[in-house]
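Note that this complex is displayed minus one protein chain, with the remaining chains in position.
Right, chain A next:
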Amino acid sequence: MLHRVAPSLRRALASSTALLRGAPLPSPHAQWRPCASAAASASSSSLPPPPPQGPPRHGGGGSSTSSLNPAEVAKFASIAETWWDSQGPFKPLHLMNPARLSFIRSTLCRHFRRDPYSAKPLEGLKLIDVGCGGGILSEPLARMGATVTGIDAGDENIKIAHIHAASDPTTASIEYCCTTAEDLVKENRQFDAVISLEVIEHVDNPLEFCKSLSALTVPNGATVLSTINRSMRAYATAIIGAEYILRLLPIGTHEWSKLVTPEELVLALQRASISVEEMSGFVYNPFTQGWSLSDDISINYIAYGIKKSETPSTISQ
């Protein structure tokens, strides 16, 4: 039944249901899985180092419950200065930005019943960009009128984002914090819309991450996630093509086993009381060097969901 689900997610689902039944938890360590190499500089293809012995992932631990992997965070820290260089390592993200924003604009306008032809349709809404990096997504959202909070685990990223946003009065009001989704949940903060693009494929525990995102969303609020599908086409294009052949991304940016398929994402969000309403894929046109929305979710895709209003979600403690 669950054979199409990734082993990591299967284990996470099993552990959460086991918890409900009160059974003892299975071993939490993910030793079977090849681990991420440390930083982008380690671009060798030699045997990956053994997985880091992270804290045991059973319930109850306060700050130890985190879906973050320090190695993943470090990958981005080393190239932080180049966030706003539209020709640098983040060029694919800059190119993809207009397509992602048009999806977000369209779905949020529909969700919050806003006029799609208004220049500032998100006026008065509180948005959070989880994993904002250098603020590539946060700044356009602020220009669309939203009150934006951007959080990232990398301190260098937040610094860069802050400096860049300060030069335009429209974006200078963005609140940037170096923190994690879980910490914000503990502060009981909630937002009208939670947006987390290209993050879930870098976290250790996607299910926990979805639950945190859900806790940050007000009931009947919107959640938008985007990631890369775990398919052979994605392996060929996004990993081999983009990292090794065309060198658009540093090698090791994405790990195939950590990618999440749309079915898994829908399942994980369902468990977190978010029902996915719309999903779209992205395709890249190499001639125009542009991305556009499409029905093809085999490589990149973005999903919009609504947080259910009856049962407030809780993090599995």
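Convention: a contact is a pair of C-beta atoms (placed from the backbone, for glycine too) under 8 Å apart; a residue touches a chain by one contact, two chains touch by 3 or more; residues count from 1.
Just so we're on the same page, contacts and distances are computed from a predicted model.
A chain of the complex is left out here; the name its UniProt entry carries, from "Radical S-adenosyl methionine domain-containing protein", "Histidine-containing phosphotransfer protein", "Ubiquinone biosynthesis monooxygenase COQ6, mitochondrial" or "Beta-adaptin-like protein", is "Ubiquinone biosynthesis monooxygenase COQ6, mitochondrial". Set against the missing chain, the residues A:128, A:141 or A:238 yield one that touches it, A:141. In the complete assembly, the contact with the undisplayed chain comes from A:103, out of A:103, A:191, A:209 or A:284.
Looking at chain A, the residues touching the absent chain are 1-5, 17, 80-86, 88, 94-95, 97-98, 101-103, 105-107, 115-120, 123, 139-145, 156, 159-160, 162-164, 166-170, 172-173, 262-264, 266-267, 270, 276-280, 288, 293, 295, 297.
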